[in-house]
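This structure is in structure tokens; I'll ask about it shortly.
The complex appears here without one of its protein chains, the remainder shown in place.
Now for chain A:
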Amino acid sequence: MTLFEDPAYASRMLTLLTLSFHIIYATIGVGVPLMIMIAQWIGIKNNDNHYLLMARRWAKGFVVTVAVGVVTGTIIGLQLSLLWPSFMELAGNIIAMPLFMEVFAFFFEAIFLGIYLYTWDRFDNPKKHLLLLIPVAVGGGMSAYFITVVNSFMNSPAGFDIIGGELVNANPLLAMFTVSMPTKVAHVLSTAYMTIAFMFAAIAAFRLLQKKNQEYHKKSLHMAMKIGLIFAVATALIGDLSGKYLAAYQPEKLAAAEWHFETTTEAPLVMWGVLGEDNEAKYALHVPYALSILAHGLPNSEVIGLEEFPADERPPLVIHYFFDTMVTIGMFMIALSLLYWFGMRRKWAFVEKTWYRWLIVAGGPLSFLAIEAGWWMAEVGRQPWILRGLMTIEEAATTSDYVGWMFVLFAVLYFILGVGTVVVLSYMFRKNPVEKDLERMQGGESS
């Protein structure tokens, strides 16, 4: 098996595994503090125990995912050096600064999260307690920012020159502010907030289907769907800008994602389908002019095709499906939350029907799937490069043996951590149902 024979392939697979697992916890880590903050703020402002309880319960669950996120984050941090030593040697010279800053941002977040969690009843003024969340949310957002900066650098390296194989004229600040950075960072942040809003909407919808505490979960669902809608629309707008970035700076990635082989004007957007012989997409949905618009904003603009790149520099064509998964789910979530919002305002009965609730339940995991698909598209779409145009994954990968066995070990570990998270969270909330927590709060007792 290649996994046990080729260290470069095994390194790719292990990185894929770690990142796919970590991104779930990382997304939760970025998104949840904002949701807690909004809920707690509404709760204090309207003096509504339901929203205060939401904040409390979300924070309780959040701790579990943060702990696993810390663990998997530590793993990926060190694994980068263990699996891609040559890349990290180069990266250390030029892009070490955001990595270093991320640790500070995380530390800052962790300290205030610790204080926040253990001081629910230690402040006389509840607003002071709410203030503690600001550093938590900012720290989480900054962590995402710094890490995405590093990823942007890998896609559009800048801030140095290579002369005779040596890295010279290093400018760590320019390396941080690369062309792909603004769209990437914005996309990562808005999708994280969107996904977490839909995650809470899914939980609330599920509880409503189980006929649990109607009032509490209805408020939760309503709030989450509105926030989700805002960030889903923002994500779509940013996604459009990302398409324009790709067309200008990484055309091969866009072309591979779109199965766009020949350079043409008035290019259609190819959705789904199967690739037949002579690169013809069968059973696909063709949206006329849409690719030209995505790439340059004009229906008749020219989009560079994949054939203009040497065969060994073309990204794998499978990223087409990753791209389509991401876009389809994104569109679905906008439609779902928009209909819900309109429906609630206009009192359309169907948005409160069982089948619609089930769609909202599905929206939670689907949003996470979209995040995964987005990262697979971003990372697999950079193949064969680890640092676009400068270093391939083959050059960067470790030469050590036994990477395949490490893959097996980590797969087992992630399985245990994943199952553990679900078991602990469900145990925690089954032991403390909403009703019990509400009684406690009204009784003035602390939990």
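The criterion applied here is as follows: contacts are C-beta pairs under 8 Å (C-beta built on N, C-alpha and C of every residue); 3 or more make two chains touch, one makes a residue touch a chain; residues count from 1.
By our rule, contacts and distances are computed from a predicted model.
Enquirer: When you check the chain that is not on display against UniProt, which of "Cytochrome D ubiquinol oxidase subunit II", "Iron complex transport system permease protein", "Cyclodextrin-binding protein" or "4Fe-4S dicluster domain-containing protein" does it turn out to be?
Expert: From the listed options "Cytochrome D ubiquinol oxidase subunit II", "Iron complex transport system permease protein", "Cyclodextrin-binding protein" or "4Fe-4S dicluster domain-containing protein", the omitted chain resolves to "Cytochrome D ubiquinol oxidase subunit II".
Enquirer: Of the residues listed, A:Leu3, A:Ala96, A:Ala158 or A:Leu390, which one is in contact with the missing chain?
Expert: Only one listed residue reaches the unshown chain, and that is A:Ala96.
Enquirer: Going by the contact rule already stated, which one of A:Leu3, A:Leu413 or A:Met441 would touch the omitted chain in the full complex?
Expert: A:Leu413
Enquirer: Which of A:Leu17, A:Ile42, A:Val71 or A:Leu209 touches the chain that is not shown?
Expert: Spelled out, the listed residue whose C-beta touches the missing chain is A:Val71.
Enquirer: I need the residue numbers on chain A that touch the omitted chain, in ascending order.
Expert: Counting only chain A, the missing chain is touched by 60, 63-68, 70-72, 74-75, 77-79, 81-86, 88-94, 96-97, 99-104, 106-108, 110-115, 118-119, 122, 135, 167, 170-173, 398-400, 402-403, 406, 409-410, 413, 416-417, 420-421, 423-425, 427-428.
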